[in-house]
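With one protein chain withheld, the remaining protein chains of the complex are depicted in position.
And now, chain A:
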């Protein structure tokens, strides 16, 4: 196989003195959908935040498209094609939907084409076009999640990281968001999806990682993980 789009090796991440990740290694290849599951506090958010440059790595190496981004200042990582839909959405509540989306295209490479990107986002989420002038904080949870995904798409990522996109949404809205993720992946964007809703994430993923207490416990094809005792025990509580 060719070089992976995302390669994480020996990654340790700390919050002050408290270590949250130990020796984590994951890979995502071009065009893949990979899911990361694990119980609460396992370090899933820490992992994607480290990849997105939101939180620094303590040790190890993160490379995107063959480029080492481990020591880059946080705002430079997106320039290599990484965009994140953070846990809890974290849209800019006092900015309009349109301003949220346009901010997604802030990085130099995406800025010039932001009108074309916007048309693409509206095609996936027509409702955002209707809501363009509204303050993002006034939208429903499902619509806010669309804003968060749309904002990430505006950055024209090669790798899209989604941290619990179903969190707090009604089942119909979860369906909409997951349909969108599949369509985005079909357009050639590689996807990492972190989920508590394990069944849902495994259904769209090719491969999966199980995190537990800051370490990769299990890795393999999504189907294999679904049937594994570890996953059933640690996440599904069966």
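Quick notes on this one:
Basically, a contact is a pair of C-beta atoms (placed from the backbone, for glycine too) under 8 Å apart; a residue touches a chain by one contact, two chains touch by 3 or more; residues count from 1.
As a convention for this text, contacts and distances are computed from a predicted model.
Matching "FAD-dependent oxidoreductase", "Branched-chain amino acid ABC transporter permease", "Carbon-monoxide dehydrogenase small subunit" or "4Fe-4S ferredoxin-type domain-containing protein" against the UniProt entry of the left-out chain gives the name "Branched-chain amino acid ABC transporter permease".
Between the chain not shown and the residues A:37, A:77, A:159 or A:174, the one that touches is A:77.
Between the chain not shown and the residues A:9, A:29 or A:111, the one that touches is A:111. Chain A residues in contact with the hidden partner, per the touch definition given at the top, are 52-54, 73-79, 83-84, 86, 90, 92-95, 99, 102-104, 106-108, 111, 135, 151, 155.
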